[in-house]
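Shown here: the complex without one of its protein chains, the others still in place.
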Amino acid sequence: MPRGWFHPRTATGASSLIPAPPWHYSGDLLTVEYRTDPARVRELLPAPLDLAPEDPGAVALIWADWQSCATTGEELLDPVRSQYKEAFAVVRCAYQGRTYSRCVYIWVDKDFALARGLHQGYPKKLGSIHQTRPHPYGPAPRIEAGAVFGATLAAADRRLAQAVVTLREPSGTNGFVNGHPMAHHRLLPSIEKDGGLALDELVESGASWSEAGQAWRGDADLELFEAPTEELARLEIREPIAAYYRQLGVTWDGGRLLASGTTAP
Amino acid sequence: MPRGWFHPRTATGASSLIPAPPWHYSGDLLTVEYRTDPARVRELLPAPLDLAPEDPGAVALIWADWQSCATTGEELLDPVRSQYKEAFAVVRCAYQGRTYSRCVYIWVDKDFALARGLHQGYPKKLGSIHQTRPHPYGPAPRIEAGAVFGATLAAADRRLAQAVVTLREPSGTNGFVNGHPMAHHRLLPSIEKDGGLALDELVESGASWSEAGQAWRGDADLELFEAPTEELARLEIREPIAAYYRQLGVTWDGGRLLASGTTAP
Amino acid sequence: MPRGWFHPRTATGASSLIPAPPWHYSGDLLTVEYRTDPARVRELLPAPLDLAPEDPGAVALIWADWQSCATTGEELLDPVRSQYKEAFAVVRCAYQGRTYSRCVYIWVDKDFALARGLHQGYPKKLGSIHQTRPHPYGPAPRIEAGAVFGATLAAADRRLAQAVVTLREPSGTNGFVNGHPMAHHRLLPSIEKDGGLALDELVESGASWSEAGQAWRGDADLELFEAPTEELARLEIREPIAAYYRQLGVTWDGGRLLASGTTAP
Partner (left out) sequence: MPRGWFHPRTATGASSLIPAPPWHYSGDLLTVEYRTDPARVRELLPAPLDLAPEDPGAVALIWADWQSCATTGEELLDPVRSQYKEAFAVVRCAYQGRTYSRCVYIWVDKDFALARGLHQGYPKKLGSIHQTRPHPYGPAPRIEAGAVFGATLAAADRRLAQAVVTLREPSGTNGFVNGHPMAHHRLLPSIEKDGGLALDELVESGASWSEAGQAWRGDADLELFEAPTEELARLEIREPIAAYYRQLGVTWDGGRLLASGTTAP
């Protein structure tokens, strides 16, 4: 019987686009938080999810520069298989009286990251993502007060977002919008025309382990751009909150099914 | 309620990575057929699929250079959203007394193609795919006797396959391995650790419409290369059959569920 | 002594990024001609070049989808080494009483194309270039009245130009702006700081052979976009002229030195 945690399945399982969790990550997160019209958040939340009770229009736009691997860690030594970048928009929502974070848009630059996102319910597309890297020597910034980092996102040859973040001071948090367990949908249409959904799950997940450096708070100059097939710019910037920078390690090792079949036809 | 045939779902549905079928394609197919050890085909077939009763070791390695769109056709005018290339390996199998084609490996170079494959049960990864294009002027080949086409496949910065095909004569067929309805699995692990499969479907699909030019038959010099995370080369070349070239248009508009829950844990 | 027509030079010459001319091309050209403020053309012409005496504000923005090779043609069979796309802006100028075409901006997507441009005096950068391909089957357009082609250009993750061209009728020409021999500069700064130019040549070149299909004329919807390091949009669109589509084969086999040392410090 063909084996493998993901497709393609083979006699050995070695071809699987992604190995089984746990998945381990080292990376840098650049986070820009702001408030949009809560109606723009509301329109992205399917029932049974509601707006978060407090600060419902808060958005985090996050850039991440990752190295990742599964249990053996072998991907780290063939880094085309471990390194990827992503940019994603997170809002908060409420489900059964609890507040969750929820990724509403996300772009990554590798197929293994797309596949993991499919499993986790992240609505991933491919994009071109860049963020300034801190470095101890030469012109690149250190992680310190006054340091300036740029971050950009493009997809289908159009720039969708860009930010310039200036660090101001150490921070007790790395922001609050992405700080809850994630509540995501895993949806796949039926293979049959007009057959509804073959998979319709509301799932919860989060890190099973993490460690992190000192978070830094600062401010951001953030711009969002229109594109024919993207609606990130609908999460228009009404009021800046803050920006954050943090280096961290994290492990993801599965989640929990919250509900099935809740999506209206 | 957020709308959209695929993720991400939004108020308008405009962000969906792919629109609903039907999906229409214009493209060129370069096909190399050969025989491998039937045991190498067998090991890729999960129950309840069996080897095809005749010529069970036949393999088609196919390169395709596509332009595709959904109903509005707007992708054709923003061609970064319509053009993609793919290379895929097809074998045959039997299910309930009928012979099916089955794609066992496939690489594409765009995210919308990955997403469509996910829906259709093609086990897609990203790759770098190239094939010589016919052209009426200058040094590129016409589609005619003696014309020579090259085709290459790489993934994760390693070349996986390359072929040089020489056309010999018009052909009544474009090969036989990829000529049946496709029998594919759509599998997704449970979000819960060791939770088995959340989606486990055996599906059938095929073109709902097609038109094609004259097929050409020729011969191929085909090489397959080893790679740490790829097993295409296990489908070792025992005996060449033939190579084919054909231009075609095709529409895909959904399939049929054959069985659910047949995959062993 | 190391050999090779271009770098890197080796004992065999096999590593040269590009072989010696002649270089042969098969490809499709999509051309959009329009008039801009002649002052915007003038500012791009170094002495001793002047504005063309007639229609001095005419611009051609051209997309090309190429397969190319040198004498052996081997690149055609490893198509990652022969296929490339480009978009370029051409104006006209006068030198010693003769009218020349001159490429003022150009983006390509392969290194061998960059290197050839360096030799020929094309001011090449890398970009992401796409154009709809004609196809005899399925949804892609044929080359015929009413056919619609899209074309886009991006660099550094920003879209710089996009066009939608509708073909109307066969045409006796493929436009006039790119119809003269090219007058280009080949410039390289001295390795020494503030050392001026080490290479400062005005050169002329053109096709040494060509063949082409029927040209088609149509009209275009063209948009140019601003970017921090690009000035294509300064060639603002004052008046459309026409759009053209043509398939062709062409050979380039060297040019002629017109003048040296004419560039002011």
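Residue numbering begins at 1 within each chain, and the chains themselves are lettered A, B and C in the order written.
Keep this in mind: a contact is a pair of C-beta atoms (placed from the backbone, for glycine too) under 8 Å apart; a residue touches a chain by one contact, two chains touch by 3 or more.
Source: prediction; values computed, not measured.
> From the list B:16, B:83, B:132 or B:152, pick the residue that touches the absent chain.
Candidates B:16, B:83, B:132 or B:152; residue touching the omitted chain: B:152.
> For the chain not shown, which residue from C:21, C:57 or C:138 touches it across the whole complex?
Missing-chain contact among the listed residues: C:21.
> Which residues does subunit C use to touch the chain missing from this display?
The list for subunit C reads 1-2, 5-12, 14-15, 17, 20-21, 43-47, 74, 78, 80-81, 104-106, 110-111, 114, 118-121, 123-126, 156-157, 185-193, 195, 198-199, 201, 203, 205, 228-231, 234, 253-257, 264.
> Name every residue on subunit B in touch with the hidden partner chain.
128, 130, 152, 154, 157-159
> Under the stated touch rule, tell me which residues of subunit A contact the chain that is not displayed.
24-27, 67-69, 73, 76-80, 82-83, 128, 130-133, 135-141, 148-152, 162, 164, 211-213, 247-251
Going forward, only the chains that are shown with their structure count from here on.
> Classify the inter-chain contact topology: is it line, ring, star, complete, or other?
Looks like everything touches everything, fully connected.
> When subunit A meets its copy subunit B, do both sides use mostly the same residue numbers (more than half shared) or mostly different ones?
Homomeric contact, same residues on both sides for the most part.
> From the C-alpha centre of subunit A to that of subunit C, how far is it in Å?
40
> Provide the list of subunit C residues touching at least two other chains, using ranges where the numbers run on.
128, 130, 152
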